[in-house]
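All protein chains of the complex are present and in place, except for one that has been dropped.
Per-chain residue numbering starts at 1, and chain names A and B are given in the order in which the chains are listed.
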Amino acid sequence: MSTATAIVKPVMPERHYLNDNYGIRSWLLTKDHKRIAILYLFSISFFFLLGGIFAALIRLHLLTPNGELFQADTYNKLFTMHGVNMVFFFLIPSVPAVLGNFLMPIMVGAKDLAFPKVNLLSWYIYMVGATFSLIAMVSGGVDTGWTFYAPLSSGYLRTHVIAMAVGILFAGFSSIFTGLNFIVTVHRMRAPGMTWGRLPLFVWANYAASLIMILGTPVLAITLILLALERGFHIGIFDPKLGGDPVLFQHMFWFYSHPAVYIMILPGMGVVSEIVTCFSRKRVFGYSFIAFSSIAIAVFGFVVWAHHMFVAGISVYSALVFSLLSYAVAIPSAVKVFNWTATMYKGSVKMDTPMLYAVAFIGLFTIGGLTGLFLAALGLDVHVHDTYFVIAHFHYVMVGGMVTAYMGGLHFWWPKLTGRMYPEAPAKLAAIVTFIGFNLTFFPQFILGYLGMPRRYWAYPPEFQVLNVLSTAGASILSVGFILPLLYFLYSLKYGEVAGDNPWQATGLEWETSSPPPTHNFHQIPVVTKEPYAYGEDAEVPVVH
Amino acid sequence: MSTSQTTTTEHHPALAHQFDSMEQQQDASTFGMWVFLLTEIMMFGGLFTAYLIYRLKYYPAFVAGSTSISVGWGFANTLVLIGSSFTMAMAVWAAQKGYRKSQVWLLLATMVLGAAFLGVKAKEYYDKWDECHIPGHVIGKGFNTWGGCSVTNKSLGNIAEEIRDPKHHGNPNIPEGAAEQTARQTEIFFSFYFAMTGLHAFHMVIGLGLLTWLLLRARGGEFGPSYYTPVELGGLYWHFVDIVWIFLFPLLYLISRHQHGV
Partner (left out) sequence: MSENSHPTPGLYVLILLALVIGTCLTWGIAFVDLGIWNPVVALTIAVIKAVLVILFFMHVHYSNKLTKLTISAGFFWLMIMITMSLSDYLTRSFMLR
């Protein structure tokens, strides 16, 4: 804890996980969780770019009301591919597979995850899924919407549904293995002294997300298998013409896909917890409340799925129950928002880039979450279901929430992953540009939806054009906000300032080892004696860049 | 902490680098297998949920479909699988005790019983193919419930008739039209029959693969009191597959066997 660190310039450690072994085989056959995290970083960045390109095409098409850019069938493929790529191949793996894989063992004080070979397998399974998805895309794409509702997907469309379903199936298994690894690691691999009450909130968040991964994803697996069987063998499981029940597909699909949104957001909330406390120089407010709220979200998230089906013909009594429970599930999320705010209150807040993203998350997630309550109200949902209101809602939580948190986390832990700092000025600019672009893109969509513009429509009434143009303008700004980090992160790999072990003066085991860490994480397994987030009057102010 | 025979300076050759002790490794691996079985419970569970909903919706059809599959073979198969669970549990015991020859024979017995189960399943699937009870119109001559499909016996497979035939626990009071409609609806029963037993059989094939691998390692003398985790994990997987069948048997084979519903 010497203040001499401000005077001595940090140097890169001589040997670390990136240069310990050279050659493509050392990467493709690695068992090191940190290298696997980097492999995932490349994969999901590719799909983020791909999904983003589809989004750009959608927004360009929607500049005019008459659908002049693409034909209707093509437009259907665009929004389907955007959704599938973003949800299954980017959002669900993003924080767990990149930041989680990298940090979880270090944060609990272990040498690696419990099952390193299973970890590598999970990346390969992801890549197999990605391959199927790309094959489906290149063969002409899928146009069912990312929700694959039967019987449209199981009998009526001539597109490559089965290939895409297989791709998603594999991506799902990849996440199951990641979740399994995390759960066993947290239960059985903690360092001496690392009690549950001393775990970083990032660990709690990923643990809760992992519970969802292993309990929910298998139901998606069987749903996709049944869909493929129906499509391949013309049997009537979901097709009413053959005696099946289309609502059953929705039940089975949403049983996974609703908890899936909590798989996506919980790790992001974990990132925000870590960033907010570090950049407020203050112990997080209500540690146990935040920790248990993560578990509560994971559990409650499983009993609300039919709020996606309020207008599908389910029983009104069942809908009432699901609506009530959907209100309940908002409470633990609200607890977190209050606690983060209370952490910042009277803290010594420093608005470095990670904190910009974290604060943006708190605001944007709150808006997204509250609009979710609009949708949970039965009467209101009848009006706004399948409109742009829903689209705006989930983009606020997914992009304004999750992607923002992911970007914040990438910036926060970039020095740990690479040993180098990103350049702060372009980073701050990118954060602000992203915030402006995002709100300009999606806030008009709340209004559009409320006014009645349906989703997944390739053309719209001309009176909606102004709002659509605003939205597209926002999207072009947003894309700049996402391209900038790609550029300066790459730049930082060669020209970035060497970061040193703990450039943020943060607490946590990952900051007590070198940047980048050695292959075995620690030179000596730590023994934990401190409570988490021991920021306070005796904590140091971070080194100014 | 560890009561194994390894010294403090030597690592057991099977100790993986991320673990501190064989005990931690066994603990974590067993827990990991249980978490994996949890995912399997949910996957089969999804299928069971869908089955349940359709059984409630098309109950007479499910009765008819259930009556048309062989309860004798199902019963025999259940006993075979329970027997294989027994030999598997014994194999884990033998591995833990270090009895090399016993573990090999017991693993082999488990595999033989498992293969027998699959053989019976193949026979049952063949019978259904023969009677044209495979749902959809892709495999075989297509689904039909009025018989005449089987090359061995033209009178087989007439579900509409069986529904009204007292010799098949049928009820002659049911009108012909209703019986025909119920018979057509059995296609959904058979969809679930094949999906559930098919998924189960797929897991058994994987199980046989795992057992083969364990057998080879057991023959090499790898397992003993200080390290038998893979056999234990294989046992957990195999018992799970057995439990799935314990539920499949009554749910598929024993729906209202005493009489067709009205």
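Definition applied: a residue touches a chain if its C-beta (ideal position, glycine included) is under 8 Å from a C-beta of that chain, and two chains touch if they have at least 3 such contacts.
Since the structure is predicted, the reported quantities are computational estimates derived from the model, not experimental observations.
Q: So one chain is hidden, and I want to know which residue out of A:L120, A:L215 or A:M453 touches that hidden chain in the complete assembly.
A: A:L215
Q: Could you tell which one of A:R35, A:K77 or A:H251 touches the chain left off the display?
A: A:H251
Q: Go through chain A and note every residue touching the omitted chain.
A: The missing chain touches chain A at positions 187, 215, 219, 247, 251, 255, 302-303, 306, 314-318, 321.
Q: I need the residue numbers on chain B that touch the omitted chain, in ascending order.
A: Residues of chain B in contact with the hidden chain: 3, 23, 26, 30-31, 34-35, 37-38, 41-42, 45-46, 48-49, 52-53, 56-57, 71, 75, 78-79, 82-83, 85-86, 88-90, 93, 96, 225, 232, 235-236, 239-240, 242-243, 246-247, 249-251, 254-259.
By definition in this document, only the chains that are shown with their structure count from here on.
Q: Approximately how many whole Å separate the CA-defined centres of chain A and chain B?
A: Each chain's C-alpha centroid was found; their separation is 37 Å.
Q: Once bound in the complex, which stretches of chain B touch chain A?
A: Contact set of chain B toward chain A: 16-19, 24, 27-29, 31-32, 35-36, 38-40, 42-47, 49-50, 53-54, 57-58, 135-139, 185, 187-188, 191, 195, 199.
Q: Which residues of chain A touch chain B in the complex?
A: Result: residues 105, 110-116, 118, 176, 180-181, 183-184, 187-189, 214-219, 221-223, 225-226, 229, 232-237, 242-245, 248, 252, 255 of chain A touch chain B.
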